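The next block holds one structure in the form of structure tokens; read it before the comments.
Note that one protein chain is taken out, while the other chains of the complex remain in position.
Right, chain A next:
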Amino acid sequence: MVVAERKPIEEILAMVADFKKVLLVGCKGCVTVCCAGGTKEVGILASALRIARKKAGNPLEVVEHTLERQCDPEYVDQLGPMLQENGFDAVLSMACSVGPQFIAKKYPIQVFPMLNTTFIGGALEHGVWAEFCQSCGNCIIHNFGGLCPIARCSKSLMNGPCGGSANKQCEVSPEIDCIWHLIYDRMVELGQVEKLRNVFPIKDWSTSRDGGPRKIVREDLKL
């Protein structure tokens, strides 16, 4: 899933400093699962903003709403009637950065991101998430025992490890496992360690960001 975290409240308060009424929109997709922008987080942020502005003697009306997803136009369309009638000064989106962009594209109103979209990852345990994919557009993890050296090696080395690997840790931080240590252990476990003798060729990065913004077109799914 896309993993995100809420911006500091101080930064958000500065964004809404001039407003009297805002629509805070959550998303029931990835950011609900990673507890960053679902219905509950919308409630918590809305409450925090109201407290801050009441304290400042300049109340802010925060209307809460959570969409099924903000990355599909049919759900973003549901904001139309709300935005037409209620005199909002701005929309605050608690989705990943796709959400505010979809809302901005659709409605002539200022949109602010409430989250920092951080990575594609998974939960290591309840409340802890880690990066597992960098969406390079051409998955090669089967060559490395199912582990990704692009996203999980600090240098994205495909013929690692580097000299910074020590005691299973990356030199960048003791919090980071050296993925090449894990890849080696995994290949031993699979009885395929000899495969690591093959030099992995230079990766074609044109499927990644080097090819510019990407698009997938599925003619079979078009309506």
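In this text, a residue touches a chain if its C-beta (ideal position, glycine included) is under 8 Å from a C-beta of that chain, and two chains touch if they have at least 3 such contacts; residues count from 1.
Rule of thumb we're sticking to: contacts and distances are computed from a predicted model.
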Choosing from "F420-non-reducing hydrogenase subunit D", "ABC transporter", "Phosphate transport system permease protein PstA" or "Xanthine dehydrogenase YagS FAD-binding subunit", the absent chain's UniProt record names it "F420-non-reducing hydrogenase subunit D"
Out of A:52, A:83, A:158 or A:193, which is the one that touches the chain we can't see? A:52
Have a look at A:10, A:125, A:175 or A:220 and name the one touching the chain we're not showing. A:10
For chain A, which residues reach the chain that was dropped from this view? 8-10, 13, 40, 43-44, 47-52, 54-55
